[in-house]
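Since the structure comes first, as structure tokens, the remarks are kept for the end.
With one protein chain held back, the other chains of the complex are shown just where they sit.
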Amino acid sequence: MSETLPTETGPVAVVIPSRARRLLGPVAGIVAGLALLALTLTVKEPLIPTGMSPRWWPQMLGLLLTLLSLGVAVKEFIAPSAADPDLQPPTRTGIIRVAAFLAIIAVYGVLWYFIAFPVATFALFAAMVWVLGERGWKALLLFPAITTGVLYVLFGLLLKVPL
Amino acid sequence: MKLTQVISVTALAAVSLSLTACANRGGGETNAESFPGKTITMIVPYQAGGASDLSARTLAKEMEDTLGQSIVVENRTGGAGSVGLTYLSARPSDGYTIGYLPVETVMLGHQGYDLDPAAFDLLGQIVSVPATIAVRADSPYQSLEELLAAAKANPGSITVSNSGAGSIWQAATTALNEAAGVELKPVPFDGGAPAVTAAVGGQVDAVAAGISETAPAAADGRLRVLAILNDTTSEALPGVKTAKDLGTDVTIGGWGAIGTPAGLPDSVKSTLVDAVKKAAESDAFTAVINKSGNLPVYTDPAAFATFYNAEAARFGTLFAK
Partner (left out) sequence: MNAVAEGLGQIADPFVLLCILIGSLVGMLVGAFPGITATMSVALASSFTLTMDPIPGIAVLLTIYVAANFGDRIPAILVNTPGTPASIATTFDGYPMAKKGLAGVALTTSAFASAIGTLCGLILLVFAAVPLAKVALKFGPAEMFALVVFGLTMMVGVSGGKIGKGLIAGALGLALAAVGRDPITGTERFTFGQIELSDGIPFIAAIIGLFGIADVFDQMLTHRPETFTAIKNFGRWWPNRSEVREMVKPTAVGVGVGSVVGIVPAAGGDIAGIMSWAAAKKVSKHPEKFGKGSLEGLTAPDTASNATLGPSVTTTLALGIPGDSVMAVLIGSLIVWGIQPGPALFTTRPDMVYTIAGIMAIATILTLALSLLRLRGVTKLLELKPAFLWTVIIVFCMVGTFAVNNSVFDVGVMLVFGLVGLFLRRNGFPAGPVVLGLILGKLAEGNLRRSLEIGGVGNILTSPIAMTILVISILAITLPPLLARRRARRATRATTTV
């Protein structure tokens, strides 16, 4: 991420964002705007022409997004803005945590298709708290059982959602 | 270190869960003798609380009595109904999944959605929603003739609101244009109620909408319904003639039927067809549908299939233009 990433055990340092870090957002905005402009060309024109093409509105927005992002990028280049004090830098464990959660959810999504909801969800809860470093029967058995139970009763039984 | 933990957890979860995967819920071989032996699911491709949902739920309740099994209504919304219909068509055809088929079933395939009307077996039509064309109470157009004459004199100047782009009510405007050789300009809104409101509020000249939407507004004097685009007149709209009687031969409207994924075994089918017929003709069902302003119309599968295929072909030519 950023070169000023502090060590995990060290005190929370005040982050002075590098130029690359500051420009990441606006550049992503420019990319998104240009991508939108390119994508509008794939929109089919209707056979019967109406007052305005379906491409018109997204094209306006693509242009707006690109120009606004360009403006902010230029501003960041000339006059760098100070780091947001509310924004804490990520930790390496944190990145692994998020990645692991996404992986677990992906596996869950596949499993849900094949096995009963309560079983899959119980395992999901257990896996998630395990990744977050919780051990012991309360965390790995009791907690998943209670939460899965609440969900199953509320959605499966009361709201009749096809889980 | 943490990474290995992650991998082992996911692996552990996968293994332990695939063990239970054997207790799969798919295995449902249909035994015709004992059908129905478990809960039946009815897919409704629209939101709970809407007119289609109301028809489907009321019918399901009546069918439960005949079949002696409960029917769970499941709303799968999105894509103008194509999400739910596609889902229905992909279910096993064992009679335990039935669904509400709206007129969109034969329209969506012609509008760029991947949906084939032949993907369903039909169990019978249960409801009909004739299209109507209406103007606000103080509109200068007193009759359908006057409205069409104005549209002929100034093509494209008469605006007609409808519930959305590609909706049956927009198609109704197009069909009316074709039959009368005029050019009314359809203006799609975001739903039936806003379309009617636009006509009442005078933002558009007229509205094309289902009878259940225009009849109440006509009853308390906000709208004047010029014609019903149907073969017969309706009790809900006293004194309003059909377009055919008024010299413009056009019949179009929404309908609702019950269907299953194609390939239903005959014995199961006959049980379901009987249940649908009994429910659709029950007093409880017809009372609810009448109150909602639509017409309870039962058509048996054979007669309905002819109509269904004719509709599919008709929308093919209508949308090609």
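In this document, chain identifiers A and B correspond to the written order of the chains, with residue numbering beginning at 1 in each.
As a convention for this text, a residue touches a chain if its C-beta (ideal position, glycine included) is under 8 Å from a C-beta of that chain, and two chains touch if they have at least 3 such contacts.
Because the structure is predicted, anything quoted here is derived from the model rather than measured.
The residue touching the chain not shown here, chosen from B:L54, B:L88, B:V127 or B:A209, is B:L54. Take chain B: the residues that touch the chain left off the picture are 47-51, 53-54, 57, 73-80, 82-83, 86, 111-114, 159, 164-166, 185, 187-191, 193-194, 196-198, 200-204, 216-217, 219-222, 288, 291-293. Chain A meets the missing chain through residues 8-9, 12, 24-26, 28-29, 32-33, 36, 39-40, 43-46, 50-52, 54, 57-58, 61-62, 64-65, 68-69, 71-72, 75, 81, 84, 87-91, 94-95, 97-98, 101-102, 105, 109, 112, 121, 124-125, 128-129, 132-134, 139, 143, 147, 151, 154-155, 159-163.
Here is the rule we go by: only the chains that are shown with their structure count from here on.
Chain contact summary for the complex, chain B toward chain A: residues 2-3, 5-6, 9-10, 12-14, 16-18, 20-21, 23-25, 41, 72, 74. Within the complex formed with chain B, the residues of chain A that make contact are 93, 96, 99-100, 103-104, 107, 111, 114-116, 119-120, 123-124, 126-127, 130-131, 160, 162.
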